[in-house]
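All protein chains of the complex are present and in place, except for one that has been dropped.
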Amino acid sequence: MDLKVILGIVLAGILSNNYALLHFLGTGAVLENERSSRRSLTLGLGTTLVMVISTLITWPLNTYVLAKVPYLQTMVFVLVVLMVVEIIHVIAKNILDNYCKSDFVKFAINGAVLGLCIHNTHDEFVTAIVTSAAVGIGFMLTMTVYAKLKSTLVDEEAVPPTFRGLPIDLLTAGMMVLALLALNFKF
Amino acid sequence: MKLLKTFVILVLIVAIFGGAMFALNLYTGPIIAKNSAGAANDRLNSVMAGGAAYEDITATLSDLPATVTAVHKETSGLGYVIEATATSDYTGGAPMDILIGVDSTGVICGIQLVSHSESLIFGADYPSTYIGKDSALAGVELYAGSTFSSTAFKDSVSAALNALAANNLIAAGVKGDDQILTEMIPTVAPGFTKLLEETASGNIQKAFQAENGAGFAYIMTAGEKSYLAVVNAMGACKVYDTEGNDVTADNAALADEAKTDAAAKQAAYLDPFKSKIEKMMEGAADITPITLDTFNSVVSAASFTFEGATYYAFYSRSVGFHQMDIYFIIDANGAITKMDAKQFIFEEEYFMAFGGMDVTAYKDGFVGITGDTFTGEEVIIATATMTSNAVKQATEDTFDAFNALKGGAQ
Partner (left out) sequence: MKKGTKTSYLLKGTPSILLVLGAGFVMASSTDIRAALGMGAAVLIAMLLSSIVISALHKIIPAYAKLPAYLMIITGFVSLISMFMQAHFPNVVEMLGVHLATLAVSAVVYRDAEEVADHNGEATSIKTALVTGIFFTVVMVVCALIREFFGAATFWGKPIAFMQDYKISAIAGAFGGYLVLAIVMAIINKITKLHHHLDEEEEN
């Protein structure tokens, strides 16, 4: 695969193909995130790993096994994601527990991972793997930047009372969306 | 043990739901399959009411134009659905996608612009003006304000229907005389842009004026026959019959009628052109207007003397992003002495990103060029393709006019 193509997919994963902000997949996980940058990065990295390994398994499964029974797709995919998350959690227990206070399992089973696995079934295998890594990196950066933004920018007193909490969080994320859209030159 | 138990529970849950899904699929599976088949038909049925089933016959047809992407045959014999594309100068990312339904007699029964990325698109009800027409597309007009896109659209539809007719699937539409003659105008008078219909009288059945003021076109009848008469801005007239033959000599009366009608409506270019010549070449004398029978964008021509030598001046009204006024002065040897234009760039309306141009240097770049040495490179204005093309057309037309003048003088 061409380096240019790979670079394109990675950039898209962070910008135009940003799952949490633009595709609304895993948005809840990002909006909820108030962790420190180090924890966010660890969780994001873990999620990226889950995305790549899940795609490695779900893509062939979908292509060769599920073609006859498409209605089982969601169930099988969730099962695969669940197992991958559990296995990673067992293997990297020390690292994850130190950094994430063991909420990794609940965190990593999110809409972005499942949505990605489903989206990836429409792509070539290699493209799907690269996309997974790209989307994972985009997801990691988004949640880290968002948490940082939220902790530094928002002065609760400056926000009208009715807008405190979720509304201002949404607007913060919305501003990030605008920045991404500006980079894409389309609205 | 914990792991085993978890595993057993999971297997149980998955088995139960898997079974339930299998059972539900017995019920939903056929509906979903029918839905998806219906969705494909729905798309084609949108231009072919009541279509039951379709067969893709694209591969069996010969000589399909590149714009036709697929042809579907309605299996019960209702007709055909054609998928076509069209591209214009205003096409952004992707070409227009068009769906055309043609009944078995070759009449358009439905047409749809499925998607487009035109920056100036015709109105949503424009495609419906095609319904009820055969491959001749008689009476279908272009859409004012979106000429490029509607021309591309019309050409694509026309090519698609002609391709079906060529494959003997439908009968080709028969064009009336006045349609044949109207469609001939761009060929015999390439300098006429966007024909605007005028009032007709006498033998004149239909009258058109070129929007750029380059002349008039008339559909005229004499006895049983129809003719096309074109009159340029300099007052020259030519008459053509339906086969495209120049029959001016045999129809002097028609030509005179056309000339008279045109003279009454023609904008006067000569006087402002004379003062323009005097401005461009201070001291020009003996300015004599010339009538040329070219039907391009040149609207006025004159000869004059300057410091003892003879020069020729030409005034072209080609159209770029806007109407342009371009002037050339050519010496007796056919080399450009001077070039000028009222305005090149209409910045306030279009060129927000335009960096500006060195107008003087640009004009000087034309000096010395003859019809033989003109390459087309000279006209290029960076970022202004349409303006560049207009200047190119004006230059070529001027050299053509000059050659006609020289040929006529010999």
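Things worth noting here:
So that you can tell them apart, the chains are marked A and B in the order they are listed, and the count of residues begins at 1 in each.
Here, a residue touches a chain if its C-beta (ideal position, glycine included) is under 8 Å from a C-beta of that chain, and two chains touch if they have at least 3 such contacts.
Not measured: the values here are computed from a predicted model.
Checked against the full complex, the candidates A:41, A:92 or A:170 give a single residue touching the omitted chain, namely A:170. Summarising the interface, subunit A meets the missing chain with residues 20-29, 31-32, 71-75, 77-79, 81-82, 86, 105-106, 109-111, 113-115, 118-119, 160-171, 173-174, 177-178, 181, 187. Although one chain is not displayed, its contacts with subunit B can still be listed: residues 2, 5-6, 9-10, 13-14, 16-17, 20-21, 24-25, 27-28, 31-32, 35-36, 39.
We adopt the following convention: only the chains that are shown with their structure count from here on.
Contacts from subunit A toward subunit B in the complex involve residues 69, 71-72, 75, 79. Of all residues in subunit B, only 10, 14, 17-18, 21, 24-25, 28-29 touch subunit A in the complex they form.
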